[in-house]
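Below: one structure, written as structure tokens.
Removed: one protein chain of the complex. Kept in place: all other protein chains.
And then subunit A:
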Amino acid sequence: MNIPTGRLAVWWVLVSEIVIFGGLLASYLMNRLTHADWADQAAHTNTWIGAFNTLVLLTSSLSAVLAHQAAEKGDGPKAARLLWLTVLGGATFLVVKSFEWTHEIREGFTITSSGFWSYYYTAAGLHAFHVLCGMILMIWVASTAAKNQELHRVENIGIYWHFVDIVWIFLFPLLYIAK
């Protein structure tokens, strides 16, 4: 087993993240299955905005992959530009989400409205927090990669970003599509 140490550590971070989100989503699912009325609450979420955000996040993962490819070829500045593009995707995601949440809160659907909304804001909020952390780390990685330093970090932050993506792939149907 000769996995580079940095990448190995990222995988172990993801293992611990999987159980954090796993515990939260399992709790949500168990409750959702026994509360038929949560479907009426879920009907108020905006599937189209959710779909748009899914598209944004998936596209940002593409540029993360391209950044990895550039880093493999030793082109740090190109990798950095592509990482900045990924950060832009994350920022778009968060801006759309903040407008969406503002709208929902104005409609009266707050975190205390019902069990569904508690899980909705907690799960999506925890995910958004991960997006934010990923963006901050990515800016840091991009600034070193631009100087052609520590290029292996481009792949590592990419792995993390894909994970954040995959979590959203679970959240989107569970929170937006299931009605």
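To be clear about the criterion, contacts are C-beta pairs under 8 Å (C-beta built on N, C-alpha and C of every residue); 3 or more make two chains touch, one makes a residue touch a chain; residues count from 1.
In this text, contacts and distances are computed from a predicted model.
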item	value
Hidden subunit of the complex - UniProt protein name among "Respiratory-chain NADH dehydrogenase 51 Kd subunit family", "Outer membrane protein transport protein", "Tripartite tricarboxylate transporter TctA family protein" or "Cytochrome c oxidase subunit I"	"Cytochrome c oxidase subunit I"
Where the missing chain touches subunit A, by residue	1, 3, 5, 8-9, 12-13, 15-24, 26-27, 30-31, 35, 38, 111-112, 114-116, 118-119, 122, 126
